[in-house]
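Here's the structure, in structure tokens; my notes come after.
With one protein chain held back, the other chains of the complex are shown just where they sit.
Naming follows writing order (A and B), and every chain is counted from residue 1.
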Amino acid sequence: MARTRDWLAERLPLDAIQAAIDHKTVPQHRHSFWYYLGGMTLFFFGVQVATGILLLLYYRPSATEAYDSVQFIMTRVPFGWLIRSIHSWSANLMVGAAFVHLFSVLFLKAYRKPRELTWISGMLLLFITMGFGFTGYLLPWNELAFFATRVGTDIPGAIPWVGDAIVTFLRGGPQVSGATLTRFYGIHVAVLPAMTTVLLGLHLVLVQYHGMSVPPSVEAQAARTGRPVPSMPFVPHFALRDLFGWMVALALLAGLSSYLPWELGVKADLFAAAPAGIRPEWYFLWTFQALKVMPGHVLGIEGELVAIGALSLGAIAIIVLPFLDPNTARSRRIVNWFATVAALFMVAMTMWSLMGGAE
Amino acid sequence: MIPTGAPKDQPANPGRRRAIDWLLGSWLVGVCGAVFYPVMRFLVPPEVTEAPTLSVKAGPAASLAPNSARLVPFGQTPAIVVRMKTGELRAFAGTCTHLSCTVQYRPDLEHIWCACHNGHYDLTGRNISGPPPRPLDAFEANVQGDEIVITRRT
Partner (left out) sequence: MTNRRRWEVLAASALWLCATLIMAGIMAGIMAGMMAEVMAEVMAGQNRAPATPAAAPQVPAVVPAAAPVDPVEAYKEDVHQQSGVTCASCHGAGAPGPIARTRIASLCASCHSNPVYMRTFRPQVRTDQHSQYLTSVHGQQMAKGETRVATCSDCHNAHGVRPVKDARSPVAPVNVAQTCARCHGDGNRMTPFGRDPAVYDDWSHSVHAAALLQRGDTSAPTCSTCHGSHGATPPGIDSVANICSTCHVREAELYQSSTKRVAFELAEQPACLTCHSNHKIVHPQDAWIDLKEPALCATCHTDDMAGAALIRTVRTGFDTLTTKFDAAKALLDRAEEAGMLVDDGRSALREATEQRVRLRVAVHAFAEAPFKESLDLGVAAADRAQQAADAAMKELNFRRRGLALATLVILGFLLTLAVKIRRLPPPTSP
């Protein structure tokens, strides 16, 4: 064992890595709980990669076979029901964890210098995650997913000049069809994972390089009392607690998959009328509802376009937030205010949509 | 993952530490087993390797005599496999297009018949007499080895 290690150490920077791990510490203060959220998101992502790879051994990405292949997985492949349900549940939990992680970083101002790039890569990762969710949702090719995709891919059509091109590009044609399914499959298992590899790698390296950010309030308190912020070693203290959280998440996933198994629904029929109550996955509900309640025209511009514009501006603003926030006490309060309003808005819109929307 | 020998995690009682680590290791093995057992089982292909919605086995070819037929399940609905007098194999959906009774083969008439309301179908599936409004869907019938296999036409 020791000989193997020595052989490897002569060829790989094992000692440097070992030293880095041994010396890595994590600040300990009243807000350190939120440090676990990033790792939790990563755990769910790992689960997605593993279960996703298992699923694609049996899944068939064509309009005629997709639904039947998922049914095959759920009924005939041993533990197929478990793998599929875990994949579906973990997707939702990952998006949830990602949003909590986002808001915790927002409130704890971890995007300040020198962590601007970590923030930007993280925001892009969030959009990619939602892209994973959107493309993956279509893959079972059931009625709900088919129509939700149709509605969802209609939305960019409101953008002038480039809207139709975008829609055609997304759908692989003018309508949602088997071509859309194959395209979404390629995006889901190849394009997005490639982008994630690069961005996630950057994100994680940056986190290691800069260490965990300490919130301004804790820094101020340390400055006042003269005592430095206490810290715990990453290994084993923080790592074991991280592992604890991951195991709880694993048990949660298993429980959800067994007692609330993910449904398959009815096979998509391209020529059937859309059933009432089409809606996207819950993490898109707030945008969906916001789009629905926009008035037909605002100052002469189409309501939908105004909403898309507002959302796009919001997305850009949040990506460049580190450059907009000069990190004064006042600016930090303003960011907190905006973040609270945004969070309440998203929650309220989601609740409204779940309770029937503005039908 | 749990490093040994680093100076900062030596508790007061080394014996207790070893016991905890041993227990932890055992439980971890259990957790890994609980995770990898389903994964291993998942990776082994099931007995029915493909969904029986596109094609299904319909029994041995040798035991289907000329001028006789056999009903087999195809997913959740029946299918009828007919060996014509000439020896040729034909296969159709076994659900009558009138009121969904299961059809049967009449050797005396040498075609397919539905007992519920006296519907008749010829051996191309066409509805030739009685109330059925539409022909029976036809399937491809082939012999693989000594087994008949029927496939939906896509």
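Here is the rule we go by: contacts are C-beta pairs under 8 Å (C-beta built on N, C-alpha and C of every residue); 3 or more make two chains touch, one makes a residue touch a chain.
What you are looking at is a predicted structure, and each value in this text was computed from that prediction instead of being measured.
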| item | value |
| --- | --- |
| Contact residue for the chain not shown (choose from B:Leu28, B:Leu89 or B:Val143) | B:Leu28 |
| Which residue of A:Gly157, A:Pro216, A:Pro236 or A:Gly309 touches the chain not shown here | A:Pro236 |
| Touch residues of chain A, complete complex, unshown partner | 25, 28, 33, 36, 74-76, 81-82, 89, 92-93, 96, 143-144, 228, 230-233, 236-237, 240-241, 243-245, 247-252, 254-261, 263-266, 272, 275-277, 279, 282, 354 |
| Residues of chain B in contact with the chain not shown | 8-11, 16-17, 20-21, 23-24, 27-28, 30-31, 33-34, 52, 73, 75-78, 98, 101-102, 115-118, 130-131, 133 |
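Assume only the chains that are shown with their structure count from here on.
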| item | value |
| --- | --- |
| Whole-Å separation of chain centres (CA-atom averages), chain A against chain B | 37 |
| Chain A-touching residues of chain B, taken from the complex the two chains share | 1-3, 6, 8-9, 31, 35, 38-39, 41-44, 46, 48, 50-51, 53-54, 154 |
| For the chain A and chain B complex, residues of the former touching the latter | 21-22, 50, 54, 57, 64-65, 68-69, 71-72, 76-80, 82-83, 233, 235-236, 239-240, 247, 250 |
